[in-house]
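Of the protein chains in this complex, one is absent; all others appear in place.
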């Protein structure tokens, strides 16, 4: 139960960020309510590739994101081992262009404090016998794979144990303001009962990721976030034990991850206005199939198991969405005298969700004059199944 | 709500729509169990006629030789074969034997049950 005199934080969105933030704020003594219009992790989070980034993917192009990734990678392996397959990953070079990228990659990884190890082609093929035998060189990196829903549920379960309240299938339809530009609550529809009600709040956090711009627009605010979807294709056999990355600058279809009995390849990147429904384009699926076969030829004999789209929330509105940073940003809407008691957190990667929550909770505490330190990096999370405990 | 489990939903035990052969085995085992139980009660009732003396019992035996009752007896034999043979299958399966072949086992056992029923029918109705 929310504590009597604790400040009441209402989080909109139960993706990774919302769930991790609920846990963080509950630990810092807040009464927390999480509103989510669908199921837990039914937006971008659930449909993520499932890659626990080592940061190596971004170590040449986006070192800020790379550093965040490796730090959080180490923390999540400790606190969320229950939903992570941690077998490491390989970056493999197949052609001259890949080989010429290698020195830049090694320097970038070192600059970002990502532990990499150069392997001989024989070592790489011994580790991953299904790898393309044409492999020219390989690096080993600390990548992993995770189960998306269970990662969100583990944070949510931990938050619930501290009294946070989760309301899935409760959709925010508007903000309630006090007349002096401060948010005091939200108009909400309980989608199960199809009933509207008002949810009071001392502070509201918009953690809706790719939808953050839409939500902010409800009270005339602008959040520069671009939904940038990408396709993922799952195949029916576990052909690899480690994440396989193409040793080159980030591009389409350059990451294969193992997950349960499957391998999943991703991804593409383009821009959309509305992330509510993004069709799976057959030509993108075919492209993924070709790219997957380049890295793991045995994919050719493996049946497709699923294909899906997920919309990344990228900060900014640049022309080329691949150039947008993978880092995250926290907006205090009180700045510039706009709206008080409203914070937006968006951007980032699944891997960095805990750090995003930490930064946001720091800002929320600062706004409300509360001094409480983040403790989410220390203790393993509660079993994800306890989200459903009474 | 209407979707939750409830003891009153036992009718769902007898709904084979969209189900596999395992459900047919499950249904047949339940129907034959009910049939055999009813028969056991009738059987004990008939035996109790012995207490009432030879006349009452003879009258019953005369009735028992009519074709309708004979057909009922045949159903009892069929039920006994189906239930008994399937029981052996379930018993073995319960200790992990033959579970991967439970469909095939069921079909073979039911063919045996059918053959047995035909054999008894031929003898009881004197068709041979």
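Before moving on, here are some points about what is shown:
In order of appearance the chains are A and B, and numbering begins at 1 in each one.
The rule is simple: a residue touches a chain if its C-beta (ideal position, glycine included) is under 8 Å from a C-beta of that chain, and two chains touch if they have at least 3 such contacts.
Please note the rule applied: contacts and distances are computed from a predicted model.
One chain of the assembly is not displayed; among "Cytochrome aa3 subunit 2", "Cation:proton antiporter", "Spermidine/putrescine ABC transporter permease" or "Fumarate reductase iron-sulfur subunit", its UniProt protein name is "Fumarate reductase iron-sulfur subunit".
Contact with the undisplayed chain is limited, among A:51, A:232 or A:345, to A:232. Touch with the chain omitted from the figure is made, among A:13, A:55 or A:148, by A:148. Although one chain is not drawn, its touching partners on chain A can still be listed: residues 38-42, 45-47, 50, 81-87, 129, 147-150, 152, 169, 191-194, 232, 234, 238, 241-242, 258-262, 264, 276-277, 279-280, 282, 305-308, 383-390.
Of the residues in chain B, those that touch the hidden partner chain are 1-7, 9-10, 12-13, 17-20, 22-23, 25-26, 90, 93-96, 99-100, 102.
Methods note: only the chains that are shown with their structure count from here on.
Note: centroid distance chain A to chain B, computed from Cα atoms, is 59 Å.
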